[in-house]
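All protein chains of the complex are present and in place, except for one that has been dropped.
Letters are used for the chains, namely A, B and C, taken in the order the chains are written, and counting of residues starts over at 1 for each.
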Amino acid sequence: MAQTTRALQKTKPGPGAELVEVELPEVGPRDALIKVDVAGICGSDVPTYHWMPTAVSKVAARGLKFPFSFGHEFAGTVQEVGRDVQTVKPGDRVAGETHGPCGNCFPCNTGHRHICANMKLIGSGYPGIFSDYTVLPEICTVKLPDSMTSQQGAVLEPLGVAVHSITEADVSGKPVVILGVGPIGLFAVAAAKHLGATQIFGTARSQEKLDMAMAMGADATFNPLKVDVVAAVKEATGGIGAGAVIDMTGDPEAILQGLRMLRSRGRLVMVAQLKGALPAEVSVPLCRAEVQLTGIWGRRMYDTWLLVEHLVTSNKVDVAKVIGNS
Amino acid sequence: MAQTTRALQKTKPGPGAELVEVELPEVGPRDALIKVDVAGICGSDVPTYHWMPTAVSKVAARGLKFPFSFGHEFAGTVQEVGRDVQTVKPGDRVAGETHGPCGNCFPCNTGHRHICANMKLIGSGYPGIFSDYTVLPEICTVKLPDSMTSQQGAVLEPLGVAVHSITEADVSGKPVVILGVGPIGLFAVAAAKHLGATQIFGTARSQEKLDMAMAMGADATFNPLKVDVVAAVKEATGGIGAGAVIDMTGDPEAILQGLRMLRSRGRLVMVAQLKGALPAEVSVPLCRAEVQLTGIWGRRMYDTWLLVEHLVTSNKVDVAKVIGNS
Amino acid sequence: MAQTTRALQKTKPGPGAELVEVELPEVGPRDALIKVDVAGICGSDVPTYHWMPTAVSKVAARGLKFPFSFGHEFAGTVQEVGRDVQTVKPGDRVAGETHGPCGNCFPCNTGHRHICANMKLIGSGYPGIFSDYTVLPEICTVKLPDSMTSQQGAVLEPLGVAVHSITEADVSGKPVVILGVGPIGLFAVAAAKHLGATQIFGTARSQEKLDMAMAMGADATFNPLKVDVVAAVKEATGGIGAGAVIDMTGDPEAILQGLRMLRSRGRLVMVAQLKGALPAEVSVPLCRAEVQLTGIWGRRMYDTWLLVEHLVTSNKVDVAKVIGNS
Partner (left out) sequence: MAQTTRALQKTKPGPGAELVEVELPEVGPRDALIKVDVAGICGSDVPTYHWMPTAVSKVAARGLKFPFSFGHEFAGTVQEVGRDVQTVKPGDRVAGETHGPCGNCFPCNTGHRHICANMKLIGSGYPGIFSDYTVLPEICTVKLPDSMTSQQGAVLEPLGVAVHSITEADVSGKPVVILGVGPIGLFAVAAAKHLGATQIFGTARSQEKLDMAMAMGADATFNPLKVDVVAAVKEATGGIGAGAVIDMTGDPEAILQGLRMLRSRGRLVMVAQLKGALPAEVSVPLCRAEVQLTGIWGRRMYDTWLLVEHLVTSNKVDVAKVIGNS
């Protein structure tokens, strides 16, 4: 088996990355050695490559030392497994779950290991996957069905973020608004449609994104630079408002609007971290209409994975539409 | 029957109020004429009397014209009822529910009339109750059991706010923190104890309030001026954090701390409106630990009333302790 | 305004009914006088007409005296309204909600008036609607949007039963099985599809019904006389089982099977009353897999109505397919 691999590494602070030959870690009893077949470039990989401020601070926060490899969205083929591995075997094609939970903390012990308190991530606790081969714990691998291509498989991780946001928002039978229809937002539009939202609205500042949202199944879209989105959503919902809002923007003003466009007892789910302080006015819808504000992290392990596999293999969500265009 | 009544009115902008004789409105088919036996002074009545800025802006927002009467917490005795009234009759002692829902809007039509979109309030849509007699719709009256004093009855409305915050926070089997143990916070301490919280912590900046919280059943209290409350709660909960936090302060920094002291998937319920912007850092616990931020308004009609009646008549919550001391 | 009307009445025990001229009740302050435009024949009207045992015992249980009129599914046009009516006015087209809640009991006071403890029904507490005109309380009328035909409107009541069963089963993101695809079951197939079920399976003993289920959107159907439905559902769901099962049959054996085909923590919702005792074996899936068994009654007022209106006006559920064929 492979003992070294090419890997794309940040070898020092600053823009760029180097392709170097590195040793692979030993395959432990619960690990798998995987050949990377398809890698995805996450929105967070770009700042790492260009060494933008958000990446610099994240790398510092995680205590990463140079050199380090990066990348975490992928599909690959299992080459070798450790003695205690049960769910995958050599020859299996797998997708990567970025998150490696500890198994013993409070969230792990109460059914929420996707928000493990001691989480290790591919790209920090484990090596990044911009490489020919990688070694990961079994729990970071999800076997792909035969009917799924590896390119589709490499997209399940970000699609899972979108699907998790939709399941957390409880959209069935309700109008839903997706604030910010970038790639994850477009996936959310499609997921909302197939998980039972009655109406789906998307917002973005670019007409191109709005057009793609319509192509993914939105009923209407709004450009917040041009229309009052709160008023538009209220009007489109018979004056009642949306039952759920998903925020992909992190923009405090968008979130204030999102809370205001919710009907009573509705829920806003944040996917992106906030870019600034939330105006005090958020407490009006939170208290007066008893709406809820929450967020999500990654994907549920493995409720969400079961669902993304269904949505892709049943052709309900066409990931190619988003991959090819955004 | 009485056709006029003494009423305490704001007759013009500025501090103070006048006791004047006014005509009572006609008793409509779904109304009750009530003799006010005991009135409570809400935290919001004081600024109205002294004409403090919060009162000035609230009066403006509600479009109130001078003269207007105020006061909304009370217990009284029904004197006369309209033709279609079904739940109370002359001679019944009643408590007042401040909120008069329309019955036809989305929240009213989906089981949440306490957050009616067209709510009329005692003191704005209906006359305030600082008067000898008042006329209110049947839906703003709740019959008191014989075993309850009218003084207790007059406190059910604010006690209901506390109980509603606790039921919304889903405290059973969980440690809970009450941020700000003023009168409503003290009620919340007692309610949390009897609704199944495993541990109850209170915070305040005054030792007197902290002492009262202990007297109401808190397990420990923390003064945020003296200790790191997040660390203290984490330590007292075996490193896990609280399952629920109730905020009575409206202080953005306290709420950031409240979100940080929650265990994964925990819930923070706001009772007070925010006094300033929420720091961007709130999105870390919201997303990373998937905690929830929500608020409440008034009391559920009438789930909460059933519960407050039980808590008072069973002597689980001793309202006299709070009334006499705060 | 009309003071008498033709009405189809049961004038004595036995098969048949008579068309007689009867006086209309007075239009009370909260009532509406309605011209019946389209009436539906419910599955329960047929036994009443033919005086079958189920009808005899139901009439006895409700204490109905001869003569009485029957029928409860309809759409009509408001002619006149009482003084306190707020939601409909003369000229409005309305559908009928069979259930008239009291407004003051525990379920009414806690957001569940559709299961009012003192419910009056069209056809027993109120006159049946097989007549030219009828007088009903405002709460039994639901205004139809202009885009909906009266024929569609007359079907909202039974469609609402199906939709309520689906919302109660929480189908979003889950495979669902409809046991018994008669008219309500067919509606449930369509509702499940648009409320986010991932896969929809139907069962019936007639090929014609199974074919219609496919036409309404089922992914597969099973005839319990020919296949082991539990095994078939398990296989079709990757060995996991269904997330929800809706029973329209009342057949104890079907319900035992339904509980067995559920995945862990799944839910079975009964729409029909049981025709016999449930085998003791039901406690195995109830305890071992912690599945839930519950039932529904009518439609939520008015959560369900909002949803059926959307499903019909958006052409997601084509009621004509079911009306014309069952």
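Just so it is clear, a residue touches a chain if its C-beta (ideal position, glycine included) is under 8 Å from a C-beta of that chain, and two chains touch if they have at least 3 such contacts.
None of these values were measured; they are calculated from a predicted model.
From the options A:T11, A:S57, A:N104 or A:S314, the residue with contact to the unseen chain in the full assembly is A:N104.
Residue B:G173 is the one among B:P13, B:G91 or B:G173 that touches the chain missing from this view.
When the missing chain is restored to the complex, the residue among C:L8, C:V291 or C:V312 that touches it is C:V291. Summary of contacts with the chain left out: across C:Q86, C:S206 or C:S264, the touching residue is C:S264. Counting over the whole complex, chain A has residues 29-30, 84, 86-87, 103-104, 109-112, 300-303, 306 touching the chain that is not drawn. Taking the whole complex into account, chain C touches the unshown chain at residues 106-107, 110, 112, 115, 117, 168, 240-241, 250, 252, 263-265, 270-284, 286-297. Panel shows chain B; residues 167, 170-173, 194-199, 240, 306-307, 310, 314 of it touch the chain omitted from the view.
Just so we're on the same page, only the chains that are shown with their structure count from here on.
For the pair chain A and chain C, the CA-based superposition corresponds to a rotation of 180 degrees in steps of 5. Counting C-beta pairs in contact, the chain pair with the largest number is A-B. Each chain gets a centre from the mean of its Cα atoms; for chain A and chain B, those two points are 40 Å apart. Each of residues 306 in chain C touches at least two other chains.
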